[in-house]
Each structure stands twice: as structure tokens, then as C-alpha cells.
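Only one protein chain is missing; all other protein chains are in place.
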Amino acid sequence: MAGAISSLGNRKTGTAHAATSEAAWVRIVLITTALTFLALFLFLPLVVVFKEAFAKGIDVYLASVSEPAAAHAIKLTLIAAAIAVPCNVIFGLAAAWAIAKFDFRGKQFVITLIDLPFAVSPVIAGLIYMLLFGRQGFFGPWLGDHDIQIMFAVPGIVLATVFITFPFVARELIPLMQEQGKEQEEAAITLGASGWKMFWRVTLPSVKWALLYGMILCNARAMGEFGAVSVVSGKIREQTNTLPLHIEILYNEYQFAAAFAVASLLALLALVTLVLKSLLEWKAAREHELAVRAANAQ
Amino acid sequence: MKFIARSITVIAASLLAGSVLAKDINLLNVSYDPTRELYREFNAAFAKHWKEKTGDNVHVDQSHGGSGAQSRAVIDGLKADVVTLALAGDIDPIASIGNLLPKDWVTKLPNNSAPYTSTIVFLVRKGNPKNIKDWDDLVKKGVEVITPNPKTSGGARWNYLAAWAFAEKKQGKDKAGAQAFLRDLFKNVPVLDTGARGSTTTFVQRGIGDVLITWENEAFLAVNELGADEVEIVVPSISILAEPSVAVVDENAKANGTSEVAKAYLQYLYTKEGQNIAAKNYYRPRDPQVAEAYAKTFPKLTLVTIDDFGGWVKAQPEHFGDGGIFDQIYQ
Partner (left out) sequence: MSEITATALASAPPYPSAKKGWVKKSVLPGFGLSLGLAALYASLIVFIPLAGLVLKALELSLPELWAVISNPRALASYRLTFGAAFTAAGINLFFGLIVAWVLVRYDFFGKRVIDALVDLPFALPTAVAGIALTALYTTKGWVGQWFWLADIKIAYTWLGVTVALTFIGLPFVVRTVQPVLADLESEVEEAAASLGASRWQTFSRVLLPALLPSLLTGFALAFARAIGEYGSVVFISGNMPYKTEITPLLIMTKLEQFDYAGAAALGTVMLVFSFVLLLLINLLQHWSHKRTGG
């Protein structure tokens, strides 16, 4: 951190006017404040996860992430994410198209409804499906008669995951597509392109980075969800345990190193997600820059 | 002659078929937090026993959590073949609300359907620096007590009732006095975890509190898993006979075709081997001979029972229901 501060003085700010930039001490204070805040709330928790994960050595670490129960939890988590993400991508594209490209009354209301799962407590997310599909729920007797198991089985876990990650893709796309306006698509249609062609050739390419970013966020959230899934899962070892639930179980079995080892997998996933996201942003920015340059050259 | 020969062939064939087509049976045991270690060992022993007896392979799946939460999950449709919960009060709703087993389930197995018992003891820091000997040391100023939330944890309800029993013994049958004692006790509680295991972690791992009120088996396990150089067990003058109950969830077992093996599974808990495994995992065995063998492990102390509180049907709403005594002491 000391290194970070000492490398402060750079060309841009060094020559700037006194009233458009800050005194060196202000800069140092601000950077130190920001870094201290981030250290207390971000870096240290991350460090704790990895420190505890390797507390009993690399062997315990490898053993705990490869044992059958962990392997099964990884598989289930991947399945849930693999279903939740595509569902929400299709929904996100449809919702963003309708909301961003058309004007209709009650739009803010619809956007708010889409946002709702983001603010709803995961406990409530689990509760609502329990009230619908649990044995005591609205559809419980019917499901029981037809021998369909939704709660405490994979379908319930998938439903809860879909609910929790519901807004992510749509919320990434809507502002961008609003920003882009509809001239290009209108031009394509007027020139006789079919709706489908317009979508593939014009709309999709212009939102692909935002779409990918939304998918990455959606995926990360899907894999990490704990509260909602814990209500609907039943926690049967090697059957309905996702990674976050498996962590809780290990923690409750006094296997702290193993619990943090599995947790570090999810933390690693989070870090990979962040790297991918930065790469995407960088690519998108470069493409934008190239486009601007090309436009200027003409 | 021909007839006999043919019937022998038929019998032989069916026997052969029986042994060749060894069935794979899955059982789901929905249990509470501290029994993880017990059932891991017991399931292996039962699978071996059942294989020898019938040739079938039994695989028992386990689900653990807070006793109340697990009971609710079964009512909401978790397909448990058997439940092994912290108290009868958590199995009753599976019968009354869920209609998944008969209301008189408690009579279906010996000893109130509780194959092993436990009691409530204290865990203190090594050397007992606060000199905690009995329940009235817990209400002293400056003593921090760790216990889970009786609303969500079965073990915590036993803790609470044991403290109540002490207060009544000391002050006479005086409800207001007992309530005041409990209020003072909970004033010293800085963290109410949702389950017994969570409290143990808070006390041992996080180093919070001077004394943990917990299951005897949980206390032994904590000493073993986390080191005798850190914590030690203190046995109070009076405690409660905790009866963790077990039952076959009839409707589920019928639907899964596992009624027979589910019943045998629970009955096996009462055999010498089952009782030995329970005792090894620090649950007090019912079998007198096994109890004799483990007499040194389990100290003798005065124990009240849930019947002294009028059974769970009365104690549950009176103490832990909405607006009950536990809610009142927090107001």
C-alpha cells in the first residue's frame, strides 16, 4: 500500500491548474482513505478466506475440494446456473427490447417490477415457492397426487436461483439499449430487413458486451446464492446440496479448513468473473475507440 | 415325484433370484445438528447388518439442520423416511399439521421412542476462570453465557427448561421467580445463534463468552474436536433428561416402499450395537448393560423430565409460543 501512494505524482495531475486539481496532500489523504476503506471491507475478508483455506496445508485443501460430496455440490451448482442463466438471457433480451425500443405507459412500473427480486430478501424468495409448491402450499396436494417433487429437489433449487438472478441481464441491457436509440433498427426495417435479421445483424452486435457482462454477473450470483436455496433445498448430502450449502455443512461439522477451501473455490470464481468482466470492458472500450477513430478518419 | 422336483426348482429359483437381485434401497434420515457424527457411524453399521440379514444394500442419506427447521421441511414435503429430531415437540407437528404419521407415534417404539438420551451441561474455558459451578453462577454480573435461540433450536429449549427447573428447585414452585431468573440469565447472553452447533462455534472458535450451555454429547464432542487444552465440562447440580425422539414418517415410507427397512433402521438403534454406537458418540444409552459399560463417561446427576413441565404439548406454547414466557422475558 505504501508503494501505491509513493507512485502518486504522475504527468497529468502534476501539471494541472490549482483549481482543477487537488493539492498533493489532499490526493494522498483521499487515496489513503479509499484504500483503507476497501482494505477493511474487501481485501481482508478475501484474505481470511484463503488463509483459512490453506490453514491445514495444501493436502487438506485438495482433498476437501475433490471429495464426492464437494464434487456433487459443484455439479448441482453448475446445473442450477446452466439453467438459470439462459432462461434469464432470453427473458432479458425480450424485456429490454420491449422496454427500450417502445414507448408505453407504465414503463417505470414495469422496470420496477423487474428490479424487485434484487431487493426482495432471499428468505422471501424461498418462502414464496414454499407457499406455492410445498406440501402445505397452493399446488402441494395436486403435485403430491401426481408424484411431482419440486421443493427439496433440483427443480426447487433451480427456481429459487432463477428468481434471485432474474433482473441481472435485463438491467444490463435496458439502459444501454435506451441509450442507443432506435434509428439503426428503424433504418434496417425500412430498408426491408426482416425482424429476425435486424435482431441478429443490428441489435445483438451492439449489445453483445453488455449481454455478456449481464450473463457473467447472473452466473456469479447464481452460483453463490445461499439464503433462498437453503429454504428450498432440504440439505440432503450428495443430493440437494449446492456449494454454498456444502460450505455451511462443513463449517457446522468443525471442518473449518475444508469449509473455507470450498469457499475459496467460489471466491476464485468471483475473481475469475471480475477478470472476465474487466477484459470485456476493455474490449468494448477498444472497439468503441476504433469506431470513433474510423468515423473521424472519414 | 415330478411335482416335488418342480417345486424344489421353483423354490431354488426364487431363492437364487432373491440373492442375485439384491435390492438397492435408499433411506432418508432427516435429523438435527449434533447427530452428524453419530449417524455417520450408525448408518455404516446398519448397512452392514441389513446386507447380512437380507442381502439388500441400504444407503442412508442424511439431512441435518436446526430441529425446528428440519421438522418444517418434512411438513413442507421433504421426503424423509425417518426423522431423528431433538425433541418430541418437533415430531408432533409432523403428525398434527403434516398428517404424515399417527398422532400416537411416540408409543411405536420403546422408551417414548427415544433410543438414547442426553442432558444439558456447561462448557467453560480451561481452568474455569469464572468459577462456574451451577446455574446460579450464570446470572452473576459479568458472566457471558452462550446458548442458542429457543425459538429456532431444539437444544436451546432443553437448556431453557433445565434452567427453569433449577430456579423452581431453588425458589420453590414460583413462576414469577423462575421467570425473573431466566430473564437475568438471558441478560448475560450476548449472541443467540440459530442452532446448537452455531453456539458451539461462537464459543470455541470465536472465543465469545465464559460458559456455553449445551447438550452433553455436543460438549464432549467439542472437547474432543477442539482440544481439551481449551475447554472443560462442568456438570450442574440439576439438569433435564433430554429425549431426542425418532419416528418412521409412515406416509413417506409407504410411498417409497421403505416401511419395513425404515422400521428396522430405528429398531436397530435399540440393539446392543446401536446403543454402543450411541454411547461412543456421547449419547446416554437406554440399555442397562451398555450404560454400565459407559458409566464412567456419564456423571450421575438429578434430572427432571419434560413431563414435569406437562409434556411438550403444554410446555411448547406456554414457554416458546408467540407471546409466551420466552417472548415476555425479552420485553
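List of remarks:
Going by the order they are written in, the chains are A and B; count residues from 1 in each one.
Following the convention adopted for this analysis, a residue touches a chain if its C-beta (ideal position, glycine included) is under 8 Å from a C-beta of that chain, and two chains touch if they have at least 3 such contacts.
Quantities reported herein were computed from a predicted structural model and do not represent experimental measurements.
The missing chain lies against chain B, touching residues 66, 68-69, 71-72, 75, 93, 97, 149, 151-152, 189-194, 206-208, 320-322, 327, 330-331. Contacts to the hidden chain, counted on chain A, fall at residues 3-5, 7-8, 10, 12-13, 17-23, 27, 30-31, 33-35, 37-38, 40-46, 48-49, 52, 87, 90-91, 93-95, 97-98, 101-106, 108-109, 111-124, 127-129, 131-132, 136-138, 159, 162-163, 166, 182, 185-186, 189-190, 194-196, 198-199, 217, 220-221, 223-227, 231, 243-244, 247-248, 251, 259-260, 263, 266-267, 269-271, 273-275, 277-278.
The criterion applied here is as follows: only the chains that are shown with their structure count from here on.
Interface of chain B with chain A (complex): residues 28, 30, 33, 36, 61-65, 73, 75-79, 97-98, 195, 197-198, 201, 205, 225-226. Considering their complex, residues 130, 133-137, 140, 144, 149, 151-152, 234-239, 249, 251-254, 256 of chain A touch chain B.
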